[in-house]
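Reading through the structure tokens given below for one structure.
What you see is the complex with one protein chain gone and the rest in place.
Moving on to subunit A:
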Amino acid sequence: MNEETHEIRLRVNGVPRAATVPARRLLSDCLRHDLGLTGTHVGCEHGVCGACTVLLDGRPVRSCLMFAVGADGHEVTTVEGLAAADGTPHPVQRAFRECHGLQCGFCTPGFLTVVAAFLEENPEPTEEQAREAIGGNLCRCTGYVNIVRAVLRAAELRRAAGRDPQAGDPAPRGPVRRQRP
């Protein structure tokens, strides 16, 4: 049996890319294994942990819940594309380092992309809002204490850098919410 494949073209971190993928190939696998962008991690394969979050046209999506063919014609930003073209770290990246907001680093790319998009929407969050913003991402190392600090610090750094906040829609493909059994 040979599997039918599809040509897709997308822009990843500002660069036009193409891939030939079966219809069932997940966007996460396409980014990691077809395009070699292994910064996006897969932690649960069912949309709960958020490690695989990337920005699709600027909005956070779970790349493990999306087929690569669905990203055809879209713009994708991964953790590799957060820093400025000259290598200057994104304020969120700086803040996570300053606040010790990461330990093993596996969940971190998902947090960084989520927080980067969140601060575009809400450049001056309260602590409560910061906590809510990361409320769909799992981290097993940090207890979230320093991640919340890092969100607030990133907002400070971002304001200091004088970026204009851009209004944006809320995330269309948000985290899978679970109930207590």
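Operating definition for what follows: a contact is a pair of C-beta atoms (placed from the backbone, for glycine too) under 8 Å apart; a residue touches a chain by one contact, two chains touch by 3 or more; residues count from 1.
Note that contacts and distances are computed from a predicted model.
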Handout entry: The complex's invisible chain, by UniProt name, from "Xanthine dehydrogenase, molybdenum binding subunit apoprotein", "AzlC family ABC transporter permease", "Tetratricopeptide repeat protein" or "Na+/H+ antiporter subunit C"
Key = "Xanthine dehydrogenase, molybdenum binding subunit apoprotein"
Fill in the blank from the handout: Sole touch to the unshown chain from A:L55, A:A117 or A:C139: residue A:C139
Problem - Hidden partner chain, residues of subunit A it touches - result: 1-3, 22, 24-25, 29, 32-33, 36-46, 48-49, 51, 78-80, 82-83, 89, 93, 96-98, 100, 102-109, 112, 131-132, 134-148, 176, 178, 180-181
